[in-house]
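Heads up, one of the protein chains got dropped from this complex, but the rest are sitting where they should.
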Amino acid sequence: MSAPELGAVGVDLSADALRALLVAAIEGCSVTVVENESPSGQRSLVLDHEHAVEAAIFLRDNSELRLDFCSNVTGVDWPDREVTEKVKVKKMVEGLEGATEQEVEETRKTLAPGYLEAVYHLFSMEKKHGPVILRLRTRDRAEGNHLPSLTPVWRSAEFQEREAFDLFGIVFDGHPDLRRILMWDEFADYPMRKDYVSPAEDEPVLDDGCLPGAEPGAEQGAADA
Amino acid sequence: MSRDLMMDATGNDERLAPTYGAGQHRLKAERESQILEVSIGPQHPSTHGVFRMDVKLDGERVVQLKPVFGYLHRNHEKIAENGSYLAAIPYTDRLDYLCSMTNNWGYTLAVETLAGITVPERAEYIRVIMAELTRFQNHAGLVGFLLQDMGASGTPLMYAFREREKILDLFEAVSGARMMCNYLRFGGVRVDCTPEWMKETRELVGVLPRFVDEFERLLRGNEILMARTQGVGVLPRELAVNAGVTGPMLRATGVNYDIRKVDRYGIYDRFKFRVPLGEHGDVYDRYMMRVLEMRESISILEQALKEIPEGPVQDPKTKLRGLRPKAGEAYGRIESPKGELGFYLISDGTMNPYRYRVRSPCLINLTILEDMCLGQSVADVVVTLGSVDIVMGEVDR
Amino acid sequence: MLGEGIVKGLFETARNFLGSYVDKDRLVTVQYPEERHPLPEAARNFPFLLYDGDDPEAGLRCVSCHICEKECPPRCIYIEKSTDKKPDFVGKPQFYPARFDIDVSVCMSCQICVEVCPFDAIRMDKEFELSTDDRFGGLMWTKKELSKPNEYYQKIHPVEAAETDARRAEDVEKAKAKAAAAAAAKAAEVAKAAEAARADDEGAGKEPSKG
Partner (left out) sequence: MNVSFTMAGGLAERVDQIFVTLDHWAVAHTPGPLQWLVQILLIVVPILAVFPGLFALTTVLERKGLGRIQNRYGPNRVGPYGLLQPVADGLKALTKEDLVPRTADGVVHYLAPLVIVVTAFLVYAVLPVGRNMTAVHLNAGLLFFFAIGSATELAVFMAGWSSRNKYSLLGAMRAIAQMISYEVPLILSTIAVIMIAGTLAPEKIVLAQASYTGIFPHWYVFTPWGFAGFLLFMTAAAAETNRSPFDLPEGESEIIAGYIVEYSGFKFALFFLAEYLEIFAVSGLGITLFLGGWSAPLSFLAVIPSWIWFFAKLMVMICTFIWVRGTLPRLRMDQLMNFAWKFMLPMALVDMVCAGVWRFLPGGALWSVLRWVICTVIVVVPYVALARGLQMGKKVEQRVYRYAEEG
């Protein structure tokens, strides 16, 4: 894997450069860079919902970038999590000498709201560089699970966005054919979410009762006879 | 014919619809009553597994085709997220069960990128040898299956399987299993190849060209094959790029994009090989891509077997059991015989991957199945599907 | 388009038809029950447990460390640890599995358990003719069915087994040397202690004499 900074034709593909490009090209576009501590160093860009499609078209059509190949689209689930942090607060402390203001260390638990995330890995077939990683984040994991669909920009996202819808429950607005793809249509849950509980494994199967002697009491009856 | 091609625009913004736009264009039949709805699959001799196509036919002409999958869905990604990094490797074998070695490689490459693991030289060579053997047997099998779909009574398929058998014997000798090899590890490979194995492989690679010649004599000039495949299932170049089609299917449309050349992962920059390119993007081109790539694979194998150095095959610093990569993410991809096989991993610093995602070439190459099949007959649908080269284990995951 | 491709193809099939009678390379089929391919040494099918000596209970190498149970990708191993200990091959007291079951209907023959086992206790079998007329029974292999002697291992995987045996022999040697050294040290200590004890009648007998 080449590092993302090393574009094949010397285009600066670093997240910061792309961010600057996008902000300059699209008015009002807000782009944040997600750092990546791992040795891979693949950093990514978070786009806002309103300008995501615009930004995607820009990335695809810009003659320098030409990110015409959207390789991988996937969802990631970040559930609500409790953040415990130790903060120093000034507080009145009842002491032996009466109440005094003192700096006290205190653990505070805050609930960081979870969200669902769609990750797009972009490459360029023309320029042969990449990856550029885009992220879209939903507002929350319940009703606010909507994201703009990038399928009209990259057709390759069609099935993969359907899959993210199917397994994570991300609703892609603007997707031409958003149905369940791997699970059956009647299935209600989203199996790839972290809080998914799989049903018990020993559900009755078709074989039960079909085999001679398998039905309860069959042996009993035989013994009686 | 008074049927016309009806194109529904996906939106007002014409930049949004550079291609057909997500299966929106359908052929309209003269009368609705003529439409015959046929469900091809999930149990059908030539859907290559439990794959289903909801097809609407006007006579034998396809006016709508909706692929339906999920019959083999086992939530591979969830399983891998519940296990350790090591425990995911045997599961990758079962993705594309014809090419377990390349699947292993895709995954180990992603883990190596994520954790910054280096691979010893000899292991890299062994990986290339295994991957190219896999590519060879996959392509041979594909040509066989394609001809089987065309109704050739299995003769080319049997010839392909005859050679595949010999390659699988080699896999078994080194990894212990014929198909579910579970051989590559992050930081190297599991066991070293013996000198006898190397000798046998060299011998086999020496006779493989003879087999490709045989294939060509049997099939290449066959008029029926040419008539059945040329101009059938044409995939336009722009659509192929936009729909993320990869592998031989993409190269059949003339796009020069081979990840072995682009990313130069592993040690592929040390080998001289050419990337064949098609012109028309039809089934015949796809078939020929495979045949030509088989020859290139042989050439890579010859080079690799000549140059392979002695040395360790596993990075001693890498912990296989209980690997805990630093929190972060990585996307690793390889050129599997079917296309770009990518693995996307997010680590949260624990022993299990937080997110494990397989970018399966088979699934994404199916995106444009409808576009290729519209207006063609049922027989062409079968052939077109055969030329896409799908394995349901990877499509449904 | 004159049909020469078809004629060429017909000649190729004719060549293969005749070739299948003379060329062993062409007719690769093996008439299975009568003739068999020799399995390569690395072949694997299902795991089994190794024991040394003649007694599967006493010689069982497994120390019930649960590593394979945790690493097994399909989670098909079930282990219950014993409450007491028994000496292992170097004489160190170790736990042993009171129960060791493998659900072979779940096992996917991936060999991860063999790789992670630090005690050379579990290995892959080559036996593949496992079919019976019992459809549901016999799929949960217990410790008794899983235990196979080291000689069996030596038979099916000679090279691997030789390596393992050499390593274990080395371990035994080391342990012996260590034990001897420890014994010598202990003896010296005991002698010293005895000398000291002679003074104040305190013994060192509480410590175990063997390590």
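The first chain written gets the first letter, and so on, giving A, B and C; residue counts start at 1 in each chain.
Everything below uses one rule, namely that contacts are C-beta pairs under 8 Å (C-beta built on N, C-alpha and C of every residue); 3 or more make two chains touch, one makes a residue touch a chain.
This structure is a prediction, so every number in the text was calculated from the model and none was measured.
Undergrad: Could you list, sorted by label, every displayed chain in contact with the chain left out?
TA: Touch partners of the hidden chain, whole complex considered, are B, C.
Undergrad: Which is it among B:52, B:228 or B:333 that touches the chain not included here?
TA: The one listed residue touching the chain not shown is B:228.
Undergrad: Of B:50, B:123 or B:150, which one is in contact with the hidden chain?
TA: If we include the chain that is not displayed, B:150 is the one touching it.
Undergrad: Under the stated touch rule, tell me which residues of chain C contact the chain that is not displayed.
TA: 1-3, 6, 9-10, 12-14, 16-17, 19-21, 26-29, 31
Undergrad: Please identify, in ascending order, the residues of chain B that touch the omitted chain?
TA: Against the missing chain, chain B presents residues 36-38, 44-46, 60, 147-155, 158-159, 162, 218, 220-228, 230-231, 256, 258, 261, 274-279, 284-285, 288, 292, 377-380, 382.
By our rule, only the chains that are shown with their structure count from here on.
Undergrad: Would you identify the shape of the chain contact graph, picking one of line, ring, star, complete or other?
TA: line
Undergrad: Indicate, using Cα centroids, the chain positioned nearest the centre of all protein chains shown.
TA: Given all protein C-alpha atoms shown, the central chain works out to be B.
Undergrad: Suppose each chain is reduced to the average of its Cα coordinates; what separation in Å results between chain A and chain B?
TA: 26
Undergrad: Would you mind pulling out the distance in Å between where the CA atoms of chain A average out and where those of chain C do?
TA: Averaging C-alpha atoms per chain gives centres 42 Å apart.
Undergrad: In whole angstrom, what separates the CA-based centres of chain B and chain C?
TA: 36
Undergrad: Which residues, counting only chain A, touch chain B once they are in their complex?
TA: Of all residues in chain A, those touching chain B are 1-2, 8, 36-40, 42, 44, 53, 57, 61, 68-72, 74, 76-77, 119, 121, 125, 128, 131, 133, 151-160, 163, 167, 175-177, 180-184, 191-192, 196.
Undergrad: Write out the stretch or stretches of chain B touching chain A in their complex.
TA: 10-11, 13, 15-17, 19-24, 69-70, 73, 75, 77-78, 109, 113-116, 239, 241-246, 250, 255, 257, 262-265, 325-333, 340, 342, 344, 346-347, 355, 357, 359, 363-364, 366-368, 396-397
Undergrad: Within their complex, state which residues of chain B touch chain C.
TA: Residues 79, 83-84, 86-91, 93-94, 155, 159, 162, 165-166, 169, 172-177, 180, 182, 190-191, 207, 214, 217-226, 320-321 of chain B touch chain C in their complex.
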